[in-house]
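With one protein chain held back, the other chains of the complex are shown just where they sit.
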Amino acid sequence: MKLNSFPSSLYLSLVYIFFYLPILVLIIYSFNNTQYSLIWHGFTWHWYHELFSDGALWNSTWHSFFLGITAATLATLIGSLAAVCLYRYRFFGKQFLNGLVFILILSPEIVSGASLLILFTLLQLRLGFLSLLLSHISFCIPFVIVTAYSRLVSFDKNIFEAARDLGANDWTIFFRIIFPLLWPALFAGWLLSFTLSLDDVIISYFVAGPEFQLLPLQIYFMVRAGVKPEINALCTVLFSLTFVLIVISQLILRKKT
Amino acid sequence: MTNNVVELRGVYKSIHDLEILHDINLEVREGEFLTLLGPSGCGKTTLLRLISGFEDPTQGAIFIDNKEVSGLPPTKRHVHTVFQSYALFPHMTVFENIAFGLRCQKVPAKEIATRTADVLKMVKLEKYSERKPAQLSGGQQQRVAIARAAVNRPRVLLLDEPLSSLDYRLRKTMQIELKQLQRTLGITFIFVTHDQEEALSMSDRVVVMQEGTIEQIGTPRQVYEKPQSLNVAKFIGEVNIFNGEVISQQDNKQVLVTILNKQCLAKSERSFAPGEKIHLLIRPEDVRVWGQSEVTESEEMLAATVEEVIYKGTTVDLMVRLTNHQLIAATEFFDEDDDRLEYKLGESVWVSWTPGWEVILPYEG
Partner (left out) sequence: MKADNSFKTFALSIVWPWLFLFALLPFGLVVIASFMGHNESNLLALPATSQNYSQLINPLYLLIFEKSFFIAGIATLSCLILGYPFAYIIARMQNRWKNFFILLVIIPFWTSSLIRTYALIAIIKAKGILNTLLISLGLIDQPFSILFTNSAVIIGLVYTLLPFMILPILTNVERLDTRLIDAAHDLGASRFTTFARVIIPLTMPGIIAGCILVFLPAMTIFYIPDILGGAKSILLGNLIQNQFITAQNWPMGAAVSTMLTVVLAALLLIYAWVNRGSKKREWL
């Protein structure tokens, strides 16, 4: 087919430009020495200075990171256990669990957020770090399950029988066979969870409390309020961070496949 | 007390209402190389899994060293399996793979080192102990799989079609190696295959299975020369089957039968009553085909025409059609100088067989 031709290349370039132009503009304007205009007024680090001296923003950033790391780690633990069970065992409700994972990935975040809000209210749990943590772990688990399961499926199933044959119990099998072979996928799952948690707006919007402010929510409010240039700098920083994380995860995943 | 290392009594196995094994009774002797032979789906792999403990019988009992093992998980039986795909742990070195079972048994490190080194020497892989499975050839991987199982000194080693994924040449080499290895290790081997040539060449005894039942157990010679049923006869090697009727039982273990309106004397271990319907089996290599000019007395022979001549290098296969339209296969060693073997298609010939090599079986509807 016409794949290596000029029209194809042109088409690809246009779409890539579509993807990256807004971000590039953002990055460029984060260095623009002007408050509101779009015309270039000279290079400056000013907005970055403002950014780094904004205490409230640092606070939110730290909160988001801490939440992200904790949620990702716990989600990875629970998700890996679930994936191994789905892969190795038969149990009551297995088909249901399968379907549930599928549904959870697709279900609209707004419904999840609202439902968790109702749950926490009923449990009389005050909205804050704990409600956020429980919610974030919950929406990350299905993604870890899918990532880990896809990797598990590529194993030769016989190695588990061979291990049992040689005298290993399920714990030994998990720690000495499954885990060493699975950890790249678990790492990818962790990174995915971390990113999802860091970027989450919708669910956090519903279950966050006043004391534990999160970065994406703060950005959301800032954008609605119309305060601009500092946001450009902030977005640039976050974008670079995500970029680095992705490259790392892809490198690790590629090496181990 | 017998020295049967494994025994199965009255074993049945069904999975989801499908009967896989039916009334299996088997004794495995210590130190023997026993092969379970049969086509795909005959239950031989299931039988292996019953012995290793990955499945439980629906009915019946299994004994290892005279102790009943039903309900005992694989981890607790002194029986190890070599899987068809070898199932080596890809992230561990050869050494770690072999040592795995020993580590699970909490054997002290020094002993692990010596035993592993010993078994590596036996499979001739001493220099490969630090390699990973992906760096080994198929044959080497298989030897590691065997070593990994054997180092634990099991009572029986179960091998599930370990040679099927190898190419022809390697298979032949590995067959010899496996046999030698079994003698060196001194462990009882239970070997599963669908390849009858493999079974015949490697085994001390062969268990021929069909559709979940054991058709016959015997040495390779016994199952080949004295099949006890049509299934066995047909599965192992080629065979020509004539239908006939008994005229009378003779002395000296001989029976007078009539085949295609010709009378002949046949050797038989069994006795038959007059009028009983029988099959007469004769293998192609025991069939003799004679040209019109070579034969003077043809009353006891069967008339046929040549339908196909297949030259195979060492042998010539002939397909000849009898007057009753039955097709008979004959195999003769090819001798360049012997113009007896230059047959033309459509030529009229006479068919007979070497007396004493036939097998008489009761008629199977």
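Which chain is which? They are A and B, in the order written, and residues in each are numbered from 1.
Operating definition for what follows: contacts are C-beta pairs under 8 Å (C-beta built on N, C-alpha and C of every residue); 3 or more make two chains touch, one makes a residue touch a chain.
This is a predicted model, so every value here is computed, not measured.
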Out of A:Ile69, A:Leu130 or A:Ile202, which touches the unshown chain?
A:Ile202
Touching the hidden chain, out of A:Ile69, A:Leu100, A:Leu130 or A:Ile252, is A:Leu100
Across A:Ile69, A:Leu117, A:Leu130 or A:Ile252, the one contacting the chain not displayed is A:Leu117
Could you tell which one of A:Val146, A:Ala163 or A:Leu186 touches the chain left off the display?
A:Val146
Please identify, in ascending order, the residues of chain A that touch the omitted chain?
1, 3, 8, 11-12, 15-16, 18-23, 25-26, 29, 38, 78, 81-82, 84-85, 88-89, 91, 93, 97, 100-104, 106-112, 114-119, 121-122, 134-135, 137-138, 141, 146, 149-150, 169-171, 174, 195, 198-199, 201-202, 205-206, 216, 219-220, 223-224, 231, 235, 238-239, 242-243, 245-247, 250, 254
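We take it that only the chains that are shown with their structure count from here on.
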Give, as an integer number of Å, the spacing between the C-alpha centres of chain B and chain A.
58
Seen from chain B, its contact residues with chain A in the complex are 52, 54, 73-75, 80-81, 83-85, 87-91, 100-101, 104-105, 148-149, 152
Interface residues, chain A side, partner chain B - complex
156, 158-159, 161-169, 172, 176-177, 180-181
